[in-house]
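First comes the structure, then the notes that go with it.
For this depiction, one protein chain was excluded, whereas all remaining protein chains were kept in their positions.
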Amino acid sequence: MPDVARKVRVECRVNGQPVTLEVYPMTRLLDVLREQLGLTGTKEGCGEGECGVCAVEIGGALVNSCLVPIAHAEGAYIRTIEGVADGLNLKAIQEAFINYGGAQCGSCTPGMILAATNLLARHPDPNESEIREGLAGNLCRCTGYTKIFESVVAACRQTEHPA
Amino acid sequence: MRSFVPAYEMETPRNLSAALERLSREPGDWKPFAGGTDLMVLLEAGKLAHRKFVNIWNLDELRRIEVTSGHVTIGPLVTYTQVREHKALSREFSLLGRAAAETGGIATQNRGTLAGNIANASPAADSPPALLAYDAELELISTSGSRWLPYRAFHTGYKKINMRPDELIRAIRLPRGTSGWKHYYRKVGTRRAQAISKVCFAAAARVENGRIADVRIALGSVAPVPLRAVETENLLRGEKLALAVLTAAQTALAVEIAPIDDMRSTARYRRCVAQNLLAEFLETLSG
Partner (left out) sequence: METRVIGKSVPRKEGREKVTGRARYVDDLTFPDMIYGATVRSSVPRGRIRGIYFEGDIPWKEFTVVAAKDIPGKNCVTLLIEDQPCLAADFVNHPEEPVLLLAHPDKYLLEKARWAVRVDIETLPAIFTIDDSLACRQIIWGDDNIFKSFHVEKGNVDSVWATADRIIEGDYETGAQEQLYIEPQGMIARFSAAEGVTVWGSLQCPYYVHKALMPLFNLPKDRIRVVQMETGGGFGGKEEYPSMIACHAALLAWKSGRPVKIIYDRAEDMAATTKRHPSRTHHRTAVTRDGKLLAMEIDFTIDGGAYETLSPVVLSRGTIHAAGPYNCANVRIRSRAVATNAPPHGAFRGFGAPQSVFALERHLDRVALAIGLAPDELRRRNFIGEGQSLAVSQVIREKVHMDRLMDRAFDLSGYHQKNKLFAETNARSTIKRGMGFASFLHGAGFTGSGEEYLASEVAAEATRDGMVRIFAASTEMGQGTNTIFSQIAAETLELDCNRIDIIQPDTAAVPNSGPTVASRTSMIVGKLVEAAAREIQQKLFKSGFLNSGYAAEDFSRACDRYIEKFGPLDSLAKYHHPPGLHWDDERYQGDAYGAYAWAVYVAEVSVDTRTAEVRVNDFVAVQEVGKVINPVLAAGQIEGGIAQGIGFALYENVVWQEGRMINNQMTNYVIPTSMDVPRIQAFFEEIPYGGGPAGAKGIGELPLDGTAPAIANAIARATGADITRLPITPEALMEMLEGVHA
């Protein structure tokens, strides 16, 4: 039986809720979210930080949760896809993805919505170049990106605060 | 996830001296862990041989950027996002600003650190050529003190660095004085974003009276280490911009670099592109 390390205690907030964990320190934040906290909205696409499918926000910064060891989450404010909508009320960006074709198979969608939300928080009225760059770390295989851009633009048009 | 995650230890020291103390106590046993954007990829692939990590991510004193009249000094934990957002740094040292913007995507830039990038010692990294072009200096500290060395002396061979297991990069210092120069950065990757570079070219030159008064040329992905093309620089220094000079410089460059065939590209392509980028750089000097 292989040797194991000491578990560490990590306290953080996830989607506004306090969370206390006893975990192996190098456990990926992605796995803690999905397995320990049952927040399966965040997905695994590549395990190497290339596809952006596992994106979440830590302290308002977009990060790939497959590359974050849980020890780094100590004291952090984490937001996942489950924390984007206001209860039953979807954000404009979410509505836009449904109506304008931004979501097809849906597996890139949680990470893409996090990235779009993060982009709009930094650039409330982005031009196409800013949208492309803001989403460049999120791969999509279904849409060819055109309708994702259209969804982001539609969300901006609909409201002053699309994120 | 191809590693046995429970076997990996991570300790979070409360301050820098505690971190250094841990690194010194069992030399080689404990390694520093910054943003993790390289190490976690290895963990996922089942290729992270090392098991004990000192978590320095929360040491905020290590992520300051200080501007003095002579230097800009960057803390080791400064992320690419911080580089991009620091107006003075990214404007005056535009090669570094460009490198930061081309490293991964936003999510990687929020977590990747300059020192982590340097210490990881990949010849394909995007920032090292910029740092080489700016004659960066590194401060390394340990429990036994600190030392400075030119970044040019840091990479001694493929994935071999001039740094002891008990040392941490404490600062990356860029001498000011290239702000009047012309800067040129181009990364040729596998695609336009989220790409590993096939050739990375970072150069700066001071042009006076139609002559190249001074020039610095650094490349990535064309040798086992990021390198300064010193012979090519020597050939260009003092010369007027002319076709003959370009041809001679391209020939010199072809010999100074040592590109290889790998999964992403070929030696022939890399050599050809490096020479073409040199031409493009020299063209921007006459413009």
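Each chain gets a letter, A and B, in the order it is written, and its residues are counted from 1.
As a convention for this text, a residue touches a chain if its C-beta (ideal position, glycine included) is under 8 Å from a C-beta of that chain, and two chains touch if they have at least 3 such contacts.
The structure displayed is predicted, hence computed values, not measured ones.
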Check: shown chains touched by the absent chain are A, B
Among B:I65, B:A193 or B:V245, contact with the omitted chain is made only by B:A193
Touch rule applied to chain B and the missing chain gives residues 1-6, 44-46, 188, 190-196, 198-199, 263-266, 268-269, 272-273, 276-277, 279-280
Residue positions on chain A contacting the omitted chain are 1-2, 34, 39-48, 50-51, 53, 80-82, 84-85, 90, 94, 97-101, 103-110, 113, 131-133, 135-149
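Rule of thumb we're sticking to: only the chains that are shown with their structure count from here on.
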CA centroids of chain A and chain B: separation to the nearest Å works out as 29
Chain A residues touching chain B in their complex are 2-6, 8, 24-28, 31, 47-50, 52, 55, 61-64, 66-69, 71-72, 74, 115, 118-119, 133-134, 136-139
Per the touch rule above, chain B residues touching chain A in the complex are 1, 4-12, 33, 36-37, 40-41, 43-45, 51, 53, 55, 57-58, 81, 104-108, 110-111, 192-194
